[in-house]
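A single protein chain has been omitted; all remaining protein chains appear in their positions.
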Amino acid sequence: MSLIEGRGLACTRGFATLFRDVSFRVGAGEWLAVRGPNGSGKTTLLRCAAGLSRADKGEFTREGALLYGGHLPGIKDDLTTQENLEGALSLRGVDVEASAVADALARAGLERRRHLPARRLSAGQRRRIGLARLMLDPAPIWVLDEPLTALDDEGQQLFAHLLSRHLDRGGVALLATHHDLAPRPARELRMGA
Amino acid sequence: MNFYYFSSPSSFYRLAGAMAPYFFAAAIVTGIAGMYAGFVVAPTDAQQGEVYRVIFIHVPAAWMSMLIYFVMACYGGICLTFNTRLAAMMARALAPTGAMFTFVALWTGAFWGRPTWGTYWVWDARLTSELVLLFLYLGFIALANAFEDPRRGDRAAALLALIGLVNLPIIYFSVQWWNTLHQGSSVSFKGTSMHVAMLWSMLLMAICFWMYAIGAALVRVRTIILERERRTQWVRNLT
Partner (left out) sequence: MSVAASSLPLARPGSFAAGFAWAFSRDLTLSMRHPGETLLVVAFFVLVATLFPLGVGADPQLLARIGPGVIWVCALLAAFLSLPALFAGDYTDGCLEQMMLSPHPMPGWASGKIAAHWVASGLPLTVLSPLLGLQYGLDAGTLGTLAVALLLGTPILSLLGAACSALTLGARGGGVLLALLALPLFVPVLIFGAGAADAQAAGLSPAPHLSLLGAGLILAVMGLPFAACTAIRIALD
C-alpha cells in the first residue's frame, strides 16, 4: 500500500523559519493539497518530501517509488520532444516501447511536435511532456509543485483525468496548487498560517 | 559534564571567551622563550651566518600551516557528517589564521633563500606545494563566502577542504620523494642532527604559534557565532 507521511517537520532557510511542526499523512487513493501564499514554504516542503532537501527537523515515511515534478520542467532544449520523454523514463528505470511513447505524446497533444527540438515548444507544450510522463511512469507516489502551471484548459482537464486514474489505482499525490481540481483532495495543508 | 553542552553556539561562545586569554598568554610566554633561545642562545651557523635564524619562524609556521589545514578539514568532515553548525564555524575561524601562517612560511622562506641559494624563489616540490596550500586556503575562504545561504557555503567549503587534504602528504613527503634544492628534514621522531638550543627554539616557537592559532580561532569564532545567531534571543540579551 503506497503512502507518504511526514511528522514534525521544520525548515529554516537563512534566518527565516519557513515552517515549524508540520505533519501530514496521505494514504492510498488520496491526495493532499498544499496551499498557502507565496513564500510560505510549499516548494521547500515538497522538495523535502521528495528527498531533494533535508528538513532541519522531523522525518518522512514513504512506501513506494516517488515521482517529483518541480518548477523547472527538466527538459533539454537540444533534444527532441520524444527524446526528452524517452530520456526521462529511462532515467527512472522505466522500460517502455516506442509505440507507447508515441501514444502518450499523441494523447498529450504533442503528436506533430514529436521530432522537434524542445526549444521550439512553448512553455505549455513543455508541460505536456510532463503529462505524458505521468501517463507512463508507474510510480505510486506523486509529489508535484504547481502541476497546472502554463497548461491551458484542455491540459488542466487532462491532468485532472490522469490524477483520478492514478488515485483509482491506489496511488497517492502531494500537490501544491492554488487551483481547484476535479477529484477533491482528501485533506488540505495550509502553509504560512 | 555533558560534553554536548558546548556544541551549542551560545554555550561555546562563553567558553571560547573564557579560554582565549589563556591561550594568548601561553603564546606570549613560549614566544619570548623561543625567541630568546633562537636569537640569543643558539650559536651562529658555520656556513650561513646569522640569517639562518629565520628558520625559527619559518619552520614552525610551515608546520602550523599544515596542522591547521588538517584540523580545518577534520571540522569540515564533522560538519558534513553530523550537520552541526559549530564545526563549520570553527573551520571558517581557522582558515584565515592558516592562510597567514602559510604566507609567513613562504615569505620567510624567500627571505632565507636569497642569501642561501641566491634566489628568492625556486619551483621545487616543497615550495610549490606550500604555495598550492595557500591557494587552497584562499579557495576555502572564497567558496565559503560565495553563497547567499551561509549553510551552503559551510558545507561546500568543508567538502573542498576534504578534497584538498591530499595535498598535505605531498608537501610533507615531497622533500623525500624528489632531490630538490630544499633542505631535507632535520627533525624527526627518531632524533635530530641539530644543536639543542636550535631545536628548543623551534619547538617553543611551534608551541607559541599553536597557542596563538587556537586563541585567534576562538576569538574569531565568537564573531562568527554572533553574526550567524544574531536573530536569536540570547544574542539580543547580550546587548
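Order of writing sets the labels: A and B. Residues in every chain begin at 1.
Note that in this section a contact is a pair of C-beta atoms (placed from the backbone, for glycine too) under 8 Å apart; a residue touches a chain by one contact, two chains touch by 3 or more.
Just so you know, these numbers come straight off a predicted model, no measurement behind them.
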{"item": "Of B:Val29, B:Leu67 or B:Leu80, the one touching the omitted chain in the full complex", "value": "B:Leu80"}
{"item": "Which residue of A:Gly14, A:Pro37 or A:Gly51 touches the chain not shown here", "value": "A:Gly51"}
{"item": "Absent-chain contact - pick from A:Leu9, A:Met135 or A:Met191", "value": "A:Met135"}
{"item": "Residues in chain B touching the chain absent from view", "value": "80, 125, 128-129, 132-133, 135-136, 138-139, 142-143, 146-147, 152, 155-156, 159-160, 162-164, 166-167, 170"}
{"item": "Missing-chain contacts mapped onto chain A", "value": "50-54, 65-66, 68, 70-79, 83, 87-88, 90-96, 100, 107, 135-139, 154, 157-158, 161-162, 165, 169"}
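Methods note: only the chains that are shown with their structure count from here on.
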{"item": "Approximate Å spacing (C-alpha centroids) for the pair chain A, chain B", "value": "49"}
{"item": "In the complex with chain A, residue positions of chain B that touch it", "value": "83, 148-150, 231"}
{"item": "Footprint of chain B on chain A - complex, ascending", "value": "13-15, 54"}
